[in-house]
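Complex shown without one protein chain; remaining protein chains in place.
A and B are the chain letters, set down in written order, and residue numbers restart from 1 in every chain.
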């Protein structure tokens, strides 16, 4: 066998292997999506079949199956996620700038402590934070889910930004200092504009993580009108809605994945680079 | 030279003021939402506290109960360790395997990469957990396919104590995409000429893997290992949804986080829950210490000079 032929064969084998893996990976998702277009009685009786027609009734019925409609749940989720993104971007970039560029006493200690919080499991702060927010009267509001983001509690983003800021040539801000720019101007006029990629990555991940967050809303939100989408889905599973709501459940589950999926399609490169970046720069 | 307190302060401020201004939001968050609560949690772990009445000092009672009497805790630790020790290595093995296949193939890499990564991105959501519950239910897709192919009637995976945890491990492995991306990036940095030279010397693929890929990738493997282990210890949502919030059947999916949540927010034993949190912190710290302690024997950084 010639080398070329062998090469082609391994290539073909590779592609077969990869395609099989891809199908295996995506099949559960496809099943859920297909099921959401089927009448309930067909979901489990013909698991592999494509839906014969696009039956959208599960979507319409599912949307209002709980007493509060999913419009409210999506609104809540988007409000919280949007504010979390803004909070994370502002607070984390300020902090990162201080750590990456400014000289001040105690910087090393604070930086070490910040890195330490990366390793701290959330369980340790869970109860006291709950008590604190309870005392503030913030339970059953969005505040416990948003305010911490404005206080740069997600150290991962700080870390990511510090890495990025350090990669920006110092000559640029030294030149700016010569021109009489203070740290604020350097931060706004130089650092941030140059950091679009890392800011976008941070924005994407804080959106996805906040949107998917379950434990926080579970603990802090009581009133069904304040539920986020994950909580609503969970209420859907638990709701006493009758035995044959699988179609609706799958429809709403599928829909709930759409925002993350869109973000993924739109920013695929950034996301994948972000994941790799977090690891390799360490 | 007059060195008054206010003079010192103003000089301090001149030199360090800007830094602290930038640091302020984080500093408030760190002190108020991280350090403060961490200390508070330590204090609470020595009290009885049900939220409605103020905390009562109870000394070592919580820890005594945890170490001596709490069977569910023992079980939760066992479940969590089983989960961590199975899901992390398997996930990393799959991730590394596919990363290596992907690294070599030319066409369609970005498509495959995206496809494999997608579950990692979606996997944390409640929707996927809901899906998993149906997939592995008595009449779920898995059993249907199993029946079609082999004629065997599979068990109700999610409600059988022998299998429920494995469905969660499978769910974790399914999300191998993000370590895979990291491996891919790592593989890109392995100089190709090393492989070429090895091929010339007639080294087999396996030998190349052991002698070149593994050692050069060790820092990346180490990073993934630590990251995934910590993530696995923290797992909550998927077990909560798949078990309907109970950690059942027979506490077989009672993850540490789930048990802590239940003690805190269902039984309102905030003091005990805090003790549990500190125990977990110690467990994770030990794991991390072991990882870092042993890393010098198998992880070599290219720039050891730093």
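Everything that follows uses one rule, which is that a contact is a pair of C-beta atoms (placed from the backbone, for glycine too) under 8 Å apart; a residue touches a chain by one contact, two chains touch by 3 or more.
Here, contacts and distances are computed from a predicted model.
**Student:** Using the UniProt record as the reference, specify the protein name of the hidden chain from among "Extracellular solute-binding protein", "Sulfotransferase family protein", "Cation:proton antiporter" or "RNA polymerase sigma factor SigM".
**Tutor:** "Extracellular solute-binding protein"
**Student:** Hey, which of A:11, A:69, A:140 or A:268 is the one touching the hidden chain?
**Tutor:** A:140
**Student:** Could you tell which one of B:60, B:197, B:214 or B:250 touches the chain left off the display?
**Tutor:** Spelled out, the listed residue whose C-beta touches the missing chain is B:250.
**Student:** Based on the whole complex, identify which of A:199, A:233 or A:257 touches the chain you can't see.
**Tutor:** Missing-chain contact among the listed residues: A:199.
**Student:** Even though one chain is hidden, which residues of chain A still touch it in the full complex?
**Tutor:** Looking at chain A, the ones touching the missing chain are residues 67, 76, 79-80, 83, 86-87, 90, 134, 137-143, 146-147, 150, 184, 188, 192-193, 196, 199-200, 219, 221-226, 235, 238-243.
**Student:** If you put the missing chain back, which residues of chain B would it touch?
**Tutor:** Its contact residues with the unshown chain are 51-52, 65, 69, 71, 137-138, 155-156, 159-162, 244-246, 248-251, 265-269.
By definition in this document, only the chains that are shown with their structure count from here on.
**Student:** Could you list, by residue number, the parts of chain A that touch chain B in their complex?
**Tutor:** Listed in rising order, the residues of chain A that touch chain B are 11, 14-15, 17-18, 21-22, 25-26, 28-29, 31-32, 44, 47-48, 90-92, 94-95, 97-99, 102-107, 110, 113-114, 117, 119-132, 134, 148, 150-153, 158, 182-184, 187, 208-209, 212, 214-215, 219, 229-231, 233-234, 237-238, 246, 249-250, 252-254, 256-257, 260-261, 264, 268, 271-272, 275-276, 279-280, 282.
**Student:** Can you check the complex and tell me which residues of chain B touch chain A?
**Tutor:** On the chain B side, the touching residues are 12, 15-16, 18-20, 22-30, 32-38, 40-41, 44, 51, 98, 101-102, 104-108, 112-119, 121-122, 124-128, 130-135, 139-141, 144-145, 148, 174, 178, 181-182, 184-186, 189, 220, 223-224, 227, 230, 233-234, 236-237, 240-241, 244-245, 257, 260-261, 264-265, 270, 273-274, 276-278, 280-281, 284-285, 288.
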